[in-house]
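The complex appears here without one of its protein chains, the remainder shown in place.
Showing chain A:
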Amino acid sequence: MTARTRWFGLATFLGLWQGLALLAGGWLLAGPVGVLEWLAAHPGLMARAAAVTLANAACGFVLGNLAAILLAAIPALWPRTLNLVAGLALVVFCLPLIATGPILRVLMGPGNGPQIVLAALAVYYTTLIPLLAGLRAMPSAWLDLVQIYGRGRWAELVHVRARASVPYLLAGLRISAPAAILGAMVGEFTGAERGLGVLTIRFSRDLDVPALWSVAAVAAGLAIAVHAAVGWLGRRALPDAPPVILAPPRLLRGSPGRKAAHAALLVALILVLWWVAVAGLNPFFAKRPADVAAAVIWAPDAAMTRAALMTAMMQTLALAVPGYLAGLALGAGLAILLALRPGLSAVMTPWAVALRSIPIVTTAPLIVLLLGRGAAGTVTLVALMVFFPTFAACQEGLRQAPGPILDLFRSYCAGPLRQTLHVRIPAMLPALFASARMGVPAAILAATVVEWLATGRGLGNLMALSASVSDYAMLWLTMVAVTAMSALLYAVVAGAETRVLAVMAPEQVRA
């Protein structure tokens, strides 16, 4: 991509933005000129808020990724723990930020605690998954060599696995960097004194449209900058990107009975951890597993509770699923289109990479402002949240098509369409499925955030409402339901992935 096309892309984007702002009138959208004017008038305020958010995001980024590295090392040393570690990590990743935020605030008190923890929670999983793959990405002969010298798993980890995993770690860090900013901003909604999230709330109440779009622009700019910076550092450290193995380690192998035993063990472990975590806390808000079971099964109003939960779940799924599927289809579709018409890519790709970094808490109110509170706004937002990662991953996947096979097609005079259909798309499938898996919690997060901040429906609203009327049994129940729903949908996608890849890309699913 030349500098000229890049500047052309930037100019088109700014021109479109300004044009829309002029069309939309004063209460909806501020253009780049309005944003620059506002920023010029309030540089100190914005710089301080950005610094606070960035500092919390950085702490969370470091802690979350350290946790991911430690978690990934456990199964490398004790392979039998892989199922438990990966399952537990997935469940924690699926916890809804809207419900964990206030609980963390009560536990940690005033200060930056919840912001940092939520940022850490937002990043660790996207590092852990590539890292688990990276710790296995080496010729088995290297491990044989370690064994021949009579050394154990620790030596294997230190001398072979850790080094082989570095490229995967860097790839994971780059993807997770923008998510840290999102986590920190959601944390600020729980009563932080300063930061970009605080300003977002303030300005949307005050109807200060230029200020609101300025915060959104700065948050987006920061997210793009950290994404680019981590990517640049990664390329400096390691010029060659690895052939990315995106499939998760295969969990739960074996007979149905053994799978059930594994699942039961995981659930039991989660219940024990939950019980330990809330022990000693006031039962008014820190509900035990038994309280939640009572609320949904044998309390006098259990039937009503179940009905409210089901209604909310259906409302959320009705918008999250179409948005999710649309995002996947658009992401893969655009990537394929650009592979066929590479000229467009120079203009489109930078924006797709940039836009995927924008924190949803700033975009949610804006998209709803633009598209209204009906289904369209929520579906669009969920689709956007899924679209950008899918698009970027699919582009990467399309490039993985083996050169010799493409040469073979060319020597038979097969055109770009045939090459795409028979070589590039099959090569893209692992990437598509990887983003489809990771997209599940992201889609649920997007849908519930819009419901909470804007539309007042579904699970997002139920969580916010339960907290406001002190119905903490319902809040914990919703949290369990959302987590279980995300984890189950994730498992469904992972199941489909295994079946498809076993045919289309068997090298990905071999242990």
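General remarks:
The working rule: a contact is a pair of C-beta atoms (placed from the backbone, for glycine too) under 8 Å apart; a residue touches a chain by one contact, two chains touch by 3 or more; residues count from 1.
Here is the rule we go by: contacts and distances are computed from a predicted model.
Missing chain, UniProt protein name: "Thiamine pyrimidine synthase", from among "DNA-binding response regulator", "ABC transmembrane type-1 domain-containing protein", "RNA polymerase sigma factor SigK" or "Thiamine pyrimidine synthase". When the whole complex is considered, the residue among A:A192, A:C394, A:L445 or A:L477 that touches the unshown chain is A:A192. Of the listed positions A:P102, A:G183, A:G234 or A:G397, the one in contact with the omitted chain in the full complex is A:P102. Among A:L334, A:A454 or A:A505, only A:A454 touches the chain that is left out of the view. Checked against the hidden chain, the listed residues A:A211, A:V278, A:L432 or A:M485 yield one contact partner: A:A211. Listed for chain A, the residues touching the missing chain in the whole complex are 27-28, 45, 48-49, 52, 98, 101-102, 105-106, 109-110, 186, 188-194, 198-199, 201-208, 211, 281-282, 284-285, 365, 368-369, 372-373, 453-457, 461, 464-465, 467-473.
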